[in-house]
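Of the protein chains in this complex, all but one are displayed in their positions.
Chains here go by letter, A and B, matching the order in which they are written, and residues are numbered from 1 within each.
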């Protein structure tokens, strides 16, 4: 695999290979079995033009577990890089000896640009409203481990789908893996064009879902929009009680408790939120191995 | 040992075991003998809700010397974590694969909370005005190495004892180890209730001390309080000359030169300040090993 700028172009076999590998690595971590240093001597560089803590540290630990060296460029706090063009900064980082570049940027397409400029394997850690592929992969790992399959799962993504890069990557992977995906949001938060079933009525869909995947309501949407959203879309105990008994709740974090999810549901038995975080490191290990062409 | 949130509950044997182990590790470092990778594959996470440089880096190096992976969460600069509850942040960090959590927070009791939420071994790196146990342990290591014993040492703690977490941990450990502890401060800086001998008169005590342990005067106490303090409590050449010849001076750092200590004393032959820093890394190694149940 030459990089991972998105999931749109991956077929079912490639996706399945990544998530089953990730799941095996998760088992190894749980068993306390140290990962072999498959990436010993290689250098992974975190290039985060948008602040991040969770995703950056998850990649950091994934690389450490594989024996790689980690460099962390944080252009958001780097005055040196501010006076420089994006391309010059990227070429500098690459020339320093980077083997794999992990890129987050507030604009769509920057990981593709970085890949073109450097010729290096690039892993997209989130670009604008486009994709966040490792998040969707770890979500798929979480579903696979919980249900034993993804094929046929009825998944409802709820929230600001049009502006969510997490939703972007879920939409480009879960149907390929055989899931039955539904988009649920206020009209203005639904994508303009989609071949997927879409609805503004969460309540009518609840009884048919295996997975409710809640997106974070971004603060920049405003307090009024959030208040309206709470009324019709917040997953609280009442709504949760209408789900099938076996249904689960997922969220990419960080959660806005009280907005898209209530405390009771966030901490309740249906919540797979902690499992999602737990699968983040092995998923990123599997992706790092795949783009490096090594076997772990 | 299930964690180290404070020294209050540790008995003499436990304290003695930790400080003698730390002292042995210090000898190994001085001899250039590499530590075995006793914590290989394990993950120590620094979770510092209050800025710190010294303590954080001391834990960082201690973990590296034992072969552990280190993750550093700095919520004080993390925008991601700001929109999240403390508990969600902590559970996220834990789920990422953390084996040992090092926590500093401006409120008392947060390390205990983190321990309860996560079930992980937690090491308190300073919580409000409560405890800073690894500082007191490294101080005990420093005394032990200098005097060959702690039993019977006459130690005067001088400064804002009521608001000092360093003093908190010293008070909960040095008497247990057999030291003869005296509290010295202006009335308002002495703890309200204590079974230890306390005095506002440093000068009358000087001739009887083996160790003068100076606390940092915090800037938030104000310039006026500091000026009054200097008059009666600053350890300068005159006061230092009244100490027994063998007496030593300690300070947890960073020193406010000219306030609680004069330049001459800070840099003089009685000062063990550099020794204290030097014992920080092996002390934290001993604690990391103890809470991990490994032998080094």
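Assume a residue touches a chain if its C-beta (ideal position, glycine included) is under 8 Å from a C-beta of that chain, and two chains touch if they have at least 3 such contacts.
Because the structure is predicted, anything quoted here is derived from the model rather than measured.
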Original post:
Which listed residue (B:32, B:148, B:269 or B:293) would be found touching the missing chain in the intact complex?
Top reply: B:32
Original post:
Touching the left-out chain: which of B:1, B:38 or B:61?
Top reply: B:61
Subject >> Touch with the omitted chain, as defined above, among B:188, B:204 or B:274 >> reply: B:274
**OP:** Please give every residue of subunit A in contact with the chain that is not shown.
**Re:** 40-41, 43, 69, 71-73, 75, 78-81, 83-85, 88-89, 91-92, 95-97
**OP:** Using the touch rule from the top, list residues of subunit B that touch the missing partner.
**Re:** 29, 32, 34-35, 51-54, 57-58, 60-61, 64-65, 219, 253-257, 266, 274-275, 277-278, 280-281
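Here is the rule we use: only the chains that are shown with their structure count from here on.
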**OP:** Could you give the separation in Å between the centres of subunit A and subunit B, each centre being the mean of its C-alpha atoms?
**Re:** 40
